[in-house]
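For this depiction, one protein chain was excluded, whereas all remaining protein chains were kept in their positions.
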Amino acid sequence: MLRRLKFVGALGVMLLLALMVCAEQRFPPPDFENGYRLPSASTPAARQLWLQYADAGVLLAALGISVWLIYKKRSRRGLFWLSLFSLAYFGFYRKGCICPIGSPQNIVYGLFNPDYVVPATVLVFCFAPLVVALFAGRAFCAGVCPQGALQDLVLIKPVAVPLWLEQALSVIPYLFLGAGLIYAGTGTGFVICRYDPFVPFFRLSGGVFILTAGAAFLMAGMFVGRPYCRFLCPYGGLLRLASLVSKWRVRVTPDFCTQCRLCEQSCPFGAMREPAPSGTNPKWLWAERKRLGWLLALLPVLVAAGMWAGSKLSPAAAQLHPAVALAERYTRQQSHPVQYGLMTPESLSLQRAAEDPKAVLTAAADLRHRFDLACWLFGGWIGLVIGLKLVALSVRPGRTDFEPDRGACLACARCFAACPNERVRLGLMPAAGDPAPS
Amino acid sequence: MDAKPPVNGSVTRRQFLRNGARLMTMTGLGVAAGALATRSTGAAWVWQIDPAKCLRCGNCATQCVLEQSAVKCVHAYAVCGYCQLCTGFFWPEPNELTTAAENQLCPTAAIKRTYVEDPYYQYSIDEQLCIGCAKCVEGCNRFGNGSLFLQIRHDRCLNCNECAIARTCPGEAFRRVPVEHPYLLKTTSR
Partner (left out) sequence: MKPEFELFDRREFFGVVAKTAAVIGLAGGAEAGAEGQGTANPFAYDISRFQKTDPKLIAYEEVTRWPIPHKDARRLAIGPDDQLYVCAGNYINCLSRTGQRGLELALAGPACCVAVARDGAIFAGLRDHIEVFDSKGGRVARWESPDPKTWFTGLAAGGNDVFAADARKLVVLRYDRTGKIAGRIGRKDAARNVPGFIVPSPFLDVIIHRDGLLRVNNPGRHRVEAYTFDGDLEGAWGKPTAAIEGFCGCCNPIGLTALADGRIVTCEKGIPRVKIYSASGEFESVVAGSESFPENAHACTDLNDCIHGGIDAAVDSDGRIYILDIVTSDVRVMKRKG
């Protein structure tokens, strides 16, 4: 099967090339007299397409099992084993790529670059965890994400992060998401993939910087639970938003909450919340509503301020694009020539630019325009995120029980064991009112 | 304003808002997915080097995320001249035309030179030794027929979403090709 595919592949390549290029012949090789036959270049095939579909299938299955484990079986142990499987499959076998965390970049890249078509597998990887989150919360984070599973493994002594810090840092994933999407949309590159600290561990190789960063995250993760997931993961930001409107929510208690507060410290990720205070002083209510009103009015101001700030960022942000960097290097070379080494990438790219400087400079100018728009949008997005965060902080949650925050809960099922009702369900405790076992 | 448990069948304001938001999000995702899926052929992409654009900068040997780069030199035998003095094999001024290491261009001696018939020699690449540095490619292209060129080998490449070499390539030689035709080989047609 493989050989046939290779043959077809090689034939296809030759046919394709023959169609693509004009038929001017190169000078042929010598005519050999002793019957020597020309070897052909070997063309080892890339990973088969059906295996990529299989990856998507495994993802869907793992998501389904995760949801079942969280809601039906309510089993921490099951989730733990599922996360180990995900670490092994999506992490070490697939080397962490393609992963849902980076997939929004592919989507945006596909939307803005007509010559890139988003493969179907990537669509599944991007949308499936989001759809699941819309219904069942962050089941992906719990049992399917290999980066999350790795961080879960190193968590030994969770330390509580102060809530104000947690809320502040929770804005960063949206910054990262915005940056990743504008760089993807402008065709600069996939910065979310570039700065993923755990994928080098999966690949077992990488640069010094990113390996050190990964080690730092893991060391921090020993005490601060899942730091990447909570404070950096851009896809986690999207899942957080989706979970806020999810149909089902993770509940600590299987049936009803007795307000015993035993679960208060049980979340290693700082997601547990207490019920809203009952009994409202009308004076407070009025003050709260006024504050909410001001914040809502402030929102467009923040967005506008963000847009202004974003437009200031544009020249620096554009530098990351190789074409813009090349144009900069070329213009700098005209005024302050630098001697680059022989056949270094810098000298070769300058040589190439010198052949058609106008094309290089116009391409860079076009990109700078695109970046202006993109950074303008990015700035507005940051303003919007900060504004909405402030609004969210001012809105009363309608909570009656102790339950995890919908968006922050990673659905890891660790808090279940703290609830007495859960223990009753598992048969570890007699129910209230039942006689104690003798 | 306490959140009272809902009366049978009715829905609280928050629940209604939530349901609405969920519906809108699903619709939005569906539209996006549909728009992209109509363009999607289901084909997956892999990275490959266009030999016409490669500038032999040496990045392929150093920038790949793997320890041993997935880029190797490939020989298009149909383009080769089978020269005794192969400028892709020998230093610009070899002491003599033998396979002694001092005469060879390749830093890892990955090119094997075998005698075919007078005066022709065959040059083949040992992929276990090749590091993808493009020294031989430069020599072959500068003086010779250009039958040596770099290609990503797909039994080694991880097919990263963003190829680390691609973003530093001065010739912009990397592009995505369909997985069914993962190579851009030089052939006898130009």
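Letters are used for the chains, namely A and B, taken in the order the chains are written, and counting of residues starts over at 1 for each.
The rule is simple: a residue touches a chain if its C-beta (ideal position, glycine included) is under 8 Å from a C-beta of that chain, and two chains touch if they have at least 3 such contacts.
Keep in mind that this is a model prediction, so the values were computed, not measured.
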item: Option from B:E138, B:E162 or B:E180 whose C-beta touches the chain left out; value: B:E138
item: Touch criterion as defined above, residue of B:C83, B:I111, B:I125 or B:C157 at the omitted chain; value: B:C83
item: Of A:G78, A:P197, A:G214 or A:P345, the residue in touch with the unshown chain; value: A:P345
item: Contact set of chain A toward the excluded chain (per top definition); value: 26-28, 30-31, 163-165, 167-169, 171-172, 175, 179, 264, 272-274, 276-277, 288, 313, 316-317, 319-320, 325, 329, 338-347, 351-352, 355, 382, 386, 389-390, 393-396
item: Interface with the unshown chain - residue positions in chain B; value: 51-52, 54-58, 61, 79-87, 92-93, 105, 107, 119, 133-135, 138-139, 141-146, 149, 186
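Quick note on the criterion: only the chains that are shown with their structure count from here on.
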item: Chain A and chain B: spacing of chain centres that average the CA atoms, whole Å; value: 25
item: Residues of chain A touching chain B in the complex; value: 9-10, 12-14, 16-18, 21-30, 32-34, 36, 38-41, 43-49, 52, 95, 97-98, 102, 105-107, 110-111, 116-121, 123, 127, 130-131, 134-135, 189-190, 193-194, 200, 203, 205-206, 242, 244-247, 276, 278, 280, 285, 322, 343-346, 348-349, 351-352, 396, 398-400
item: Footprint of chain A on chain B - complex, ascending; value: 1-3, 5, 12, 14, 18-19, 21-22, 25-26, 29, 32-33, 35-37, 39-46, 55-59, 65-67, 74-82, 116-117, 120, 122, 124, 138, 145, 153-155, 157-162, 167-172, 176, 179-185, 187-190
